[in-house]
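The block underneath contains the structure these notes are about, expressed in structure tokens.
One protein chain is absent from this view; the other protein chains keep their places.
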Amino acid sequence: MTSISEQTVVITNASYGKRMRKLGIRLLKSKTGLVGLLIVLAVSLMAILAPFIAMYDPAKTDVVHRLLPPFWVDGGSMDYPLGTDNLGRDVLSRIIYGSRISLLVGISSVILAGIIGMFFGLVAGFYGKVWDFIIMRTVDSFLAIPNILFMLIILAVLGPSLSTLILVLGGTSWVVYARMVRSETLSVKERDFVRSARAIGAKDYRIITKYILPNVISSFIVIATLNVASTIILEASLSFLGLGIQSPDVSWGLMLSDGRQYIATSWWVATFPGVAITITVLGVIFLGDWLRDILDPKIKD
Amino acid sequence: MAEKLMDIKDLKVRFKTEDGFISTVNGVTFNMNEGETLAIVGESGSGKSVTSLALMGILPPNGEVYEGEMSFRDKNLRTLSKKDYRALRGNEISMIFQEPMTALNPVFTVGYQLRETLIVHFKMTKQQANIRGIQMLELVGIPDAEKAMGRFPHQLSGGMRQRVMIAMALSCNPRLLIADEPTTALDVTIQAQILTLMRNLKEKSNTSIMIITHDLGVVAELADRVIVMYAGEVVEEAPIYELFENPLHPYTKGLMASIPKVHDVVDDLYSIEGTVPNPANMPSGCKFHPRCPLADIECTKIHPALEYVNEGHAKRCIKV
Partner (left out) sequence: MLIMNEKEVAESKAVEDKVILKVQNLKKHFDMTKGLIKKTTSKVRAVDGLNFQVYEGETLGIVGESGCGKSTTGQLILGLLDATEGHIYFRDQDIAGMSQQELRKARRDLQVIFQDPYSSLNPRMTVEEIIGEPLVVHGLAKGKSLRQEVVNLMKLVGLGEHQLKRYPHEFSGGQRQRIGIARALALKPKVIVCDEAVSALDVSIQAQILNLLKKLQRELGLTYIFIAHGLPAVRHISNRIGVMYLGRMVELAGRDEIFERPLHPYTHALLDSVPIPDPRFRKEHLLIEGEIPNPSNPPSGCHFHPRCPYATDLCKQKDPAYEEILPNHFVACHYPLLNKNTNVLPS
């Protein structure tokens, strides 16, 4: 048995350039990974270039053209390819602008949560003892409270706005990262290269930043990517419940909420933002799964 | 002359990887007689374990035998159906591994696992199987065997687990027992116990033993005959005394000179330079030539055949 694993080790011993090329080939081979990457790139481009590709101002109301159906339905036209909502706003333009908020909220709250979670996870895992106890019990109490309820209460007290939304989303989801980083830290800490760093006389800060952090970061990136997806959904839920993004800003969740009343008569108002959420989340998940596949074996060797 | 038990001719095994097929066993030929203890010696990457897995028909899913002949008694192993192979593994060939914990099922008791084997293979009743199981555990030197039947594998020490593995492997009276590094994971006093046990079993029963190891000490203790493997090939084959007194192949000689010996302390050990070649990128000619002190230009071109110099002693080298 040993000889087999030894050989696979030898086989993976390729030079750096060759490895990068291999990664590229793997991405092309993994169809879901490629689809995920393309979706995420497309949505990101859409968000960045929104002012140039959107045909209308997303907030501009036009009561004359309210609730127009998409172009392929009777009464629709290419002037409003995906139709208009109850205030006559162009659904396509709103989806394009909405991607900005959805991605902004998704990514920045994940970054915020990631930084907090990474910090506490490293401290708990590395120093253990009292620090570990305090941090992990805090994590447990966060996990014991229903997430949405907790966020709703805070948002209701602070009042909804873009920055509070990011703060609330980041401030509640850091526990996931803290747990993960802590357990990874515990296992990396026991490996001999960390012991050898100590034996060399390296200080804690150096051990954490040069030895532990680089070895937990790949699992962290995978989890963070997957969490962007769930945060986009959370944002949509909160906006749908009216405590997220407020008009005149536009987000996919808010559009869903607005379209709810018209779902029986004008299905497109709520359907298209829903489809946008689904496609984006799927893309991010595909990308995350692919990252997991390529980053995980490296942790092991 | 003892009866022939097993015959392997020009066996080749390859593995499918991202970079295409990689061959790790490249034409292995040897045979075994009834009642014989054969040791296969080699370092990691020599193909010794893969050879035994191929023989047992339990190669990993990405591995396959792509050339050669394997026969066990009168059966051709290469054309054997999956069902017949399973029967063969249960009844005639058994295997014990380096780490018994991975081979024992952690959620069942030792007794349950022993009884299952006996009930399946000998159609015994539960009571019969229980009695036989206790006998087997006593045979391998487990104290208080009746109590041990009720234990779970994790409740036993490493040495006891290896004994249980041996008891399970022997419970079906196999013709051949394959032991892959059976003592490598054990402490040295426990290793002595297990080696003594295997030596006694060898004397008491007519089971043939194939022992796969990197430890020449274990080889010297147990084997009747030895096969030395390097880079997926047999480089030397000889009866035990002959091999230790008169090793021929430079690799065998190097291996013997490079191990520290408690009874013969030298200042500096002989060392074989370099490392085992990568199976994806094998040297031309003789596979040992880049590390061989005798190698010359001829060795880089000619791939030597395994030649017999006298009865039972063969070497794969053109220089000796």
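Which chain is which? They are A and B, in the order written, and residues in each are numbered from 1.
Everything below uses one rule, namely that a residue touches a chain if its C-beta (ideal position, glycine included) is under 8 Å from a C-beta of that chain, and two chains touch if they have at least 3 such contacts.
All of these numbers come straight from a predicted model, not from anything done at the bench.
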Quick one: which shown chains sit in contact with the chain that's not drawn? A, B
Of B:Ser44, B:Thr109, B:Gln128 or B:Ser205, the residue in touch with the unshown chain: B:Ser44
Answer key for B:Val219, B:Val235, B:Leu248 or B:Cys317 versus the chain not shown reads B:Val219
Which of these touches the unseen chain: B:Asn105, B:Ser157, B:Asn173 or B:Thr300? B:Ser157
Absent-chain interface residues of chain A come out as 9-10, 12-13, 15-16, 191-193, 195-203, 206, 210-211, 214-215, 298, 301
It is residues of chain B that touch the chain not shown, namely 43-44, 157, 159-160, 187-193, 195-196, 214-221, 223, 240-241, 244, 254-256, 258-263, 265-273, 275-276
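One rule holds for everything that comes next: only the chains that are shown with their structure count from here on.
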Find the geometric centre of each of chain A and chain B from their Cα atoms only, then give the gap between the two centres in Å, rounded to an integer. 51
